[in-house]
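Omission of a single protein chain aside, the complex is shown with its protein chains in their original locations.
For reference, chains read A, B and C in written order, and residue numbers begin at 1 within each chain.
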């Protein structure tokens, strides 16, 4: 293993806050501690295929020493959500050789990491993965880059929506990201004071929601309500207005609104808010910056130690390296129906779908 | 005019940040300076009709002297958007007498103020109006309660969306409030770095947008774009895919997306974000708190001076009283096509609809 | 153990964000799940001594169902930093009996929890502790209420200070809280892009700082610098201007400024900012609300299960109960000189005091 390295770094999959903080940490540590060369590969495997690489330096992004990376959401390297990468493995391996890379650090969610893992095996690359995803569904790590900022963004939106819902005694339905995992909805719903949290992992019924809203109003004096719904939630089994294939055009939030309007005999004033892409953006929180910095540092050290095929992970308050194969064998990580946070939500009087007894 | 008064206060129409700061200022000044009694009328004219009134005191909302009102969006008094008020004028006047009110302060936008004006004339009430609206379309005042916070909320969302749009080279279309007036879109679009601003007052063309996006990409290296569209924007005259009555179910933003996708031959990655009710909520900005405080103080002083049928207004850096009839004769206030801010937007390279020469 | 309980709750020691979220969770769960009575004891043991108690209800703090507690920093119950409590144990035990309390939940840092532990042993109370502290120095738990918000508040301030330091090529020294533990300075310094982090646990030298600043300027083009200093840092061994007893009146930040001014021969433009009490305030972050909610729920369940003398703790991603005696035997928790975060800071080129080799 030679001492000097030409290290590539890329960001893959949907963007999130904290990616630039990872890039900053990797570049700083690789250059200042190890005196390596660092190349940024734009647009993930697409840039690799096109043999593009941007030299990154501690100076490169500076204006008189000002480094905006810590405060910027998104990724300066650009990213792609998916590509035709796996059809062109040989070309990508040839690009890697053409660029004379000695090692690669890839930041991605479970989809991107699966692709990158196949590439590294095929190309026999030295490769270290860093987990990022606002969905929080990568296995074997307690923390990923981006999740904490996304939760805070949603909580901020819930605060805003609560003020206006309360002023007009409205039912406010808030659709958030989460196609198969409901961590975002669960965490932000508890922290943001929701009355109902619907996530893909836990079955619910229209009747259950309607009864809960009635109880809140009749017994607890709450004249408005906040419902948070993950986008991946399906039509309920006891749906009276829709069949399972009929999610409305404007999203699952609209469906819930239609059903509640129906079960309340049009007596409730109901509004739907689809938070959309604002959940991906934003200045990263302190925790996301800290996790990003610790992960970036650890990934560079793993490269220096000759490791490969590992993912950096936050486990039990420490940064560790875990086998990427093991992570991918388990991902995605879903919300367990009996998890402590689900119980906490219910203890606070939040409807989180039907309990088994019901 | 007797010295002691029983003063009513109500908030009417869509809620916005700063209403509670107005209530706080009115209650503080009326009680501490004039030693009056203040009654909050819940849910605007609906509460009046139902003869409901909540005694407000400087202590009332406090927890050991902590006053949360300055920091809370929305209105603790509740509000309604519209009612059957004008059909029941006699009942409302009887309620006013029943509650033994000497004077009323009403906070609302131009729709609410028009209703309240009719009531005060019919009932011969002593009435002072305070303008609030996130649409900024009340005439004869430079500032209204709520607008500054809404603009800042949208700018914050634009920042978030810019990070993610830039990471994926996307066209991000952001639909904001504004049925007939485009102030919100124009102010936040300039402040938030938009590339295109579409408002109801200024005609635009699909071709104009598409050419602008192409120029940004080809000449100025901008690989993504942010388009802000007021919800009240209509189908363009040169629309190729839709007719004027066909605004898509999910909003005008979706229409613009479909047309751009078409004119770009599906080469652009386009997303739509409908900001929705988060624009109404939020902790009020310093300016909205200041305007709310100054307006609340002025309204109480006008009552004390025996005035009626006036609206407090911010004009030329001063708080003045203007005739409510005169305001209503002019409202709503639209964006002038030749206004300084429209020119500023164009100077910054923003497409704001077609100029007359085109 | 009878089913119905009269539960007391108090907050003790320096306030922090998230205390109200704990109170909200305890009240909600105790009332809605168990149908208990909950009494808030104002001003910690002082209120207990004075036999004061405020009935708390899910309605109590509401305005038409609006619950401001999640969004409010501080504690509605009030708190005291220290008192003459231990001299008057018998009186306090008599008060507890007078109020007919069946159990008590106390929220505090290690100092407060030590006092409460002595009281519960003497009085044979059923007592459960919840850890809170912006210092993050309570043992046997990975998370405490309040720390995450405080870190984010400091990072926000560092962002602001970086803009102005960079505009004027200044050395900005930022003094933060932390009398004996440096967690706040370490976490926020890494997340906020500091160049130097000084904490009580790690020795430093004036020469080390001065050389580091010179290297940043000469080798890395950084024309300004951000230094974060915990208030508990002592005079350096190689101090040339001060002796160990001579910390300047305005704080340790002023001392560091004087020494750097000296070693730079007055060529650097140096400013000091003492963040002060803004570090304690603020709307709690999502994580602090989540931890507060989970801890509040767990504490109530422990009371229901007949447990006493335990502290709820976040360990390995789960909420657990640990022995309060064991916690107090280990607290306070300091930054370990070889911790992963210290290594991360150094990897990012931050001076964190002298390494052992030096």
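A few points about this structure:
In this text, contacts are C-beta pairs under 8 Å (C-beta built on N, C-alpha and C of every residue); 3 or more make two chains touch, one makes a residue touch a chain.
As the structure is a computational prediction, the values presented were derived from the model and not from experiment.
With respect to the full assembly, the chain omitted from this view is in touch with A, B, C.
Considering B:290, B:322 or B:337, the position touching the chain not shown turns out to be B:290 (whole complex). Taking the complete complex into account, B:224 is the one of B:224, B:255 or B:351 that touches the chain left out.
Looking at C:32, C:54 or C:274, the residue that reaches the missing chain in the full complex is C:274.
The residue touching the chain not shown here, chosen from B:142, B:211, B:237 or B:325, is B:142. Listed residues C:250, C:305 or C:336: the one in touch with the omitted chain is C:250.
In the full complex, the hidden chain is touched by subunit B at residues 25, 28-29, 32-33, 58-59, 62, 64-67, 70-71, 142, 148, 151-152, 154-155, 159, 162, 166, 169, 187-188, 190-193, 220-224, 285-287, 289-290, 293-294, 297, 300-301, 316-319, 340-341, 343-344, 347-349. Touch with the hidden chain on the side of subunit C covers residues 11, 14-15, 17, 19, 72-75, 78-81, 153, 157, 159-169, 172, 249-250, 271-278, 280-283. Across the interface with the omitted chain, subunit A contributes residues 42, 61, 63-64, 66, 68, 71-72, 74, 76, 78.
Note that in this section only the chains that are shown with their structure count from here on.
Across every pairing of chains, the maximum count of C-beta contacts belongs to A-C.
Although subunit A and subunit C carry the same sequence, what matters here is overlap: shared residue numbers make up over half of all numbers found at their interface.
The geometric centre of subunit A is 34 Å away from that of subunit B, both derived from CA atoms. With centres defined as mean CA coordinates, subunit C is found 40 Å away from subunit B. The distance from the centre of subunit A to the centre of subunit C, with each centre set as the mean of the Cα atoms, comes to 28 Å.
Contact with two or more other chains is made by residues 64, 66, 71 of subunit C.
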